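Note that this complex is displayed minus one protein chain, with the remaining chains in position.
Our next item is chain A:
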Amino acid sequence: MYNYELTQLKSPDFPFIIIFDLFIGGIAAGAFLVTVLLLAFGGKINKAGLHRAYYITMALLPVYGLLLILKLEHKERFINVLWQIRDGTIMLNLQSPMSLGAWVMNVFGVFALVGFLYALKKDNLLQFSWAQKLYHLATWLHEGPIAKVFLSIGAFFSAWFGVYLGILVTTSHLPAWNATPFIPTLWMISAVITGVSVVILLLIFTNRSSQLNESIQRLDNIVKSVIVLNIAMIIVFVFALGQWSETVTRGMFGVLLWGGVVGIGLLVPLLLKLKPNLLGLKNSLIFSSVLVLVGGFILRYVVMMGPMSYW
């Protein structure tokens, strides 16, 4: 709408692909963050199969990068984000969340790769003889004397990556996106439950002879608690938007936010997790995890498209 009394700000009209991008990036960060935290500080509990979360991060990070490139108008120039061709120097603009985020993603990618090698070693998969030293290094980094330090640094970068997805949106002039500092928070919390839900699904489908039951239950416990946090955060977020709350609660966006995200994506999964007898334990786990993913996707859709289409 054109209104002279309003500042004539413009929506960037990011393409729809950005929703997939943020969703996938969130899962990669959330799955990795919880895994390294549990591996480092989870104590002597049963963590069977947890390392498989690394497969998820390793599979999704390249997809994230690819989608990032696909949303550019000049896809063939994506390298300009890392390399300043004009001056022949490394490209890093510390003031730009997008520039900084690209480097954070690269560092996070290195940690994801090390985790992936560790997971391959643990599962005895793809054990190429020429890469034995790398597998040993990955194992040493995970189980050796500096494991806690290594995993903590990995946690830091995965958290930064997850947070950057929100900072990217907040650092703008689009009303609603800059009206509250809570978008990074909201997405980090959502990244944890969607990431852990994907890990749960992976463990369920690779669970031979019930070895992973305890890990699955422990992870499910995390999702249950963080779902409550997520609902609280959505309410805080909408209130914090003040006059711009309309951008995410009007018409279809409101239905999607309250019905799709809070109802179907959070409350129903919570009910299924608290009352697993309703569908049976395994079915409840699968169904609730899938619904959490659906909710996480819709959340990103509402927060991105609501304000962009309002202006």
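In the analysis below, contacts are C-beta pairs under 8 Å (C-beta built on N, C-alpha and C of every residue); 3 or more make two chains touch, one makes a residue touch a chain; residues count from 1.
We adopt the following convention: contacts and distances are computed from a predicted model.
When the unshown chain is looked up in UniProt, the name that turns up among "Formate dehydrogenase iron-sulfur subunit", "Cytochrome b", "ABC transporter permease" or "Catalase-related peroxidase" is "Formate dehydrogenase iron-sulfur subunit".
Considering A:38, A:151, A:241 or A:305, the position touching the chain not shown turns out to be A:38 (whole complex). Remark: the omitted chain is touched by one listed residue; of A:189, A:203, A:256 or A:285 this is A:189. The chain omitted from view is touched by exactly one of A:172, A:207 or A:249, namely A:172. Listed residues A:48, A:229, A:267 or A:290: the one in touch with the omitted chain is A:229. Screening A:81, A:114 or A:202 for touch with the missing chain picks out A:81. Contacts to the hidden chain, counted on chain A, fall at residues 2-14, 34, 37-38, 41-42, 45, 71-74, 77-78, 80-81, 84-86, 91, 93, 95-99, 102, 159, 163, 166-167, 170-174, 177-178, 181-185, 188-189, 192, 214, 217-218, 221-222, 224-226, 229, 233.
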